[in-house]
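Below: one structure in structure tokens.
Excluded from the complex is one protein chain; the other protein chains are retained at their positions.
The letters A and B name the chains in turn, as written, and every chain counts its residues from 1.
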Amino acid sequence: MNRDRWWRLQTRAAPYLFVSPFLVIFCVFMLYPLSRSLVLSFEKTIGPRHSAFVGLSNYRYLLGHDRLFGLALLNTAAYTVAFLALQIPMSLGLALLLNSRRILFRDLFRFSFFSSYLVGQVFVGVIFFQLFGPDGLINHAVSIVAGHRVVIPWLSSPNLVLPSVLIASLWLATGYGMVYFLAALQSVDPELYEAAEMDGAGNWQRFVHITLPGIRPMLGYVVLVGAIGGFQLFELPFVLLQGAGPNARGLTVVMYLFVMGFNTGDLGYASAIGWMLVVILLALTFIKFRFFRFGPESGN
Amino acid sequence: MLAAAVSGVAVWKYPAPQRADLVLWTFDQTDARIYRGELSGVLGSVTPSLAEQFERRFGLRVRVSLIGQMGENIRLASAFMSEAGAQTPDLCEIEIHSIGQFLRPPIGDVGLLPLNDFLEKSGWDRRIVSSRFAPWSKIDPLTGERIIFGVPADVHPVTITYRKDLFDEAGVDLEGGKTWGDFQDRCLAFQAYWGAHGRPDRRAIALSTGGPDEIVEMLLQRHVNLIDGNGKLHFTDEKLLETAIFYAQLLAGPRAIGADVSSGVGWTEDLARGNVCAVCTPDWKADYIREFSPELAGKVRMMALPRFEDGDAPTSTSGGTMIGICRDCPHPEEAWKLLEFLYLSPEANAARIAAGDDVLPAVPEYWSEPVYHRRDSFFCDAGGGQDVGGLYVQLAGEIPERYVTPYTFQAELVLAAVVHRAQDYIASHGGTEGLRPVCARWLAEAQEEMQRRIDFGKFEP
Partner (left out) sequence: MRRVAIHLLLIGLAAVAVLPFVWLICASIKTPEDLLGSTLLPWGHLDHLTLDNFRMLRDQPFGRWVVNSIFLSSLHTVLVVTLSSLGGFALAKYEFAGKRVIMVIMLGTMLLPSQVLVPGSYELMYRLHWIDSYLAIIVPGAVSVFGIILFRQAMIGVPDELLQCGRLDGCSEWRLWWDIALPVVRPMIGAYTLLSFLAEWNSFLWPQIILQNEAKYTLPIGLNSLAGLPEYQHNYGVIMAATLVSILPVAVLFFVLQRDFVSGLASGAVKG
């Protein structure tokens, strides 16, 4: 009898016990700092022991007058769009190439494409800083193709900042996207392909009618992760360009947040930038949910 | 999990750091080594370390923490911002690019202790180059008094180092010209010679197309601070407009003589290869040539900066470091003793020299040390080696004042963007004709934007 009650109790208490360590840490170390930063974003902070409530003033300046924020937003959006436009086809292409079981050394190929993702953004910045040098590997390769010595000022010309950061980040992330697509391709039912083949469908038709719908949720996921990552870009350009780069063309939203918070010392304003970013990302996610019908609830 | 356990034991076994009476944070590796005495082979060694000497003399234990510059800034900012008695060190070294943010609050709320009283009592206020207090101080808007928050480590006068061998070969006497205009003419002759002798890509001088470093140095020469000590903006000054246009046409159009160099210390390699043949060199930068491009020995020479007009300084200043005491330090008297010992004492100067650090200190009485006056065969001169230190010492007396506000470096970036636009204009129009009114408009816009930013950043409780 007693044992029975204990049994019921543990069944009922179990979910709470299971989530409680997570929940406690989550509340203390995420929700609390988060709410602090929300409060901060309505304050003007300065130096020790002083902050004043300023209502929406931070947001008003941010949206109405701050040209640097506009530039940061523009840079970040341009980067994100360009990154996705290049990464998705490249990753998907690689995944399709590798998907066939008849490829020799598949694991090795997969590893060589994916391995660059193991290198953190900071390390990538350190490596590519050298590769982009006037006589670095990349200019060397360009010179071989061009047939004479070419010195492209990758990191010091404003117009080349975006391409430089893109090259480095594509090297970092293409293999990563490929692995996700590969996983999705392997879960597409092979019988569908066989049926299509019998119907006489060509490669392209099979791709459009079977592969794409089959990997659509994964496509949505990779796009979403890429977009979030793009808008949160910070460490790679920060190390690669050693700051915002020429004409601040490498300034990203998060870098601007960091600079305003920890160089200018206005944590309130920095928090406001952070919350603007949250709004942007929420909007992006919302759009994505509308178009791709994928979400954590979809597993039900 | 195994890895966690094994490495956990290893981490656990680390000795805990000792408690100390005074804690100093620094971002500068060389300084940290000099204070703590851990000098690697490259630099030679100092025994006993400055910290040890100080402990013996005053009986106070010192801990020097070396922290990455970014980390130090973030931590100081957060500590200054939290309530009462935060985890601040007693003293800290701060670099010139970082000081602005700490000077943003009203004077009574700056996280650093005003040092005016200490400086006056000890007499050091008269023994340190007074223009070097400028970056580390804030002018009280009520009394007009300059409140000093840091003691400068250095003066950092700027010279030009150039490839004497290549200029001689081209038959150009670079030092003959006294103004920047003369300088440009000579550089054009130099480039014309090399254009005809197989190096059309060779540029006379390293100047940044997108960055503010050299144009800011030129403006300081002319005693123009983008934002002065009173927080006033100077984008619309006549001199600034003139300098910006002059600088832009050094980099674009038919009379261009400048080019970008590799980032980091790669510029010494550019100098060695003759991609650029002259570089603006503050004293800390000149050392890099010797260190990283030893093959340039005997091929380079140093000169004072040309001027724009009479009244300009023949030098400028670039970079800098200070040491300050945190306001929350419980025993500022003792902290001041350490500050004096590490920055101003003869022992400190001797230790720096012994460690191979020959950056000119901010205390003129040490400038007579022989190490700042020896003929250096690395730099060529008729009498077997140029007295480079002597040149720096001579220029150090004419250092222009440089102010740093929380907005100074942003203002410099804004200026660099205007100058870059001016270069594009010159490149597409083939010259500077018609640029003046356009550039003036850009600068007025820049000033307006910066002013709005500064007004927004003001704090009225």
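The rule is simple: contacts are C-beta pairs under 8 Å (C-beta built on N, C-alpha and C of every residue); 3 or more make two chains touch, one makes a residue touch a chain.
Since the model is a prediction, treat every value here as computed from it, not as a measurement.
Screening B:291, B:309 or B:365 for touch with the missing chain picks out B:291.
The chain not displayed touches chain A at residues 10-11, 14-16, 18-19, 21-23, 25-26, 28-37, 40, 94, 97-98, 100, 102-104, 107, 109-123, 126-128, 130-131, 135-137, 140, 171, 174-175, 179-180, 182-184, 186-187, 216-218, 220-221, 228, 231-232, 234-235, 239, 254, 257-258, 261, 267, 270-271, 274-275, 277-278, 281-282, 285, 294, 296, 298-300. With the whole complex as reference, residues 1, 3-4, 7-8, 10-11, 14, 17, 25, 29, 40-42, 65-71, 74-75, 78-79, 82, 86-87, 264-266, 268-269, 288, 291-292 of chain B touch the missing chain.
Just so it is clear, only the chains that are shown with their structure count from here on.
Computed from the mean C-alpha positions, the centre of chain A lies at a distance of 36 Å from the centre of chain B. Across the interface of their complex, chain B is touched by residues 44-50, 52, 57, 61, 65-68, 129, 133-134, 153, 155-158, 242, 244-248, 261-267 of chain A. Taken together, the chain B residues at the contact with chain A in this complex read 70, 73-74, 77, 80-84, 86, 98, 100-102, 104-106, 109-111, 208-211, 260, 262-264, 266, 270, 275, 327, 406-407, 409-410, 413, 416-417, 420, 449, 452-453, 456-457, 459-461.
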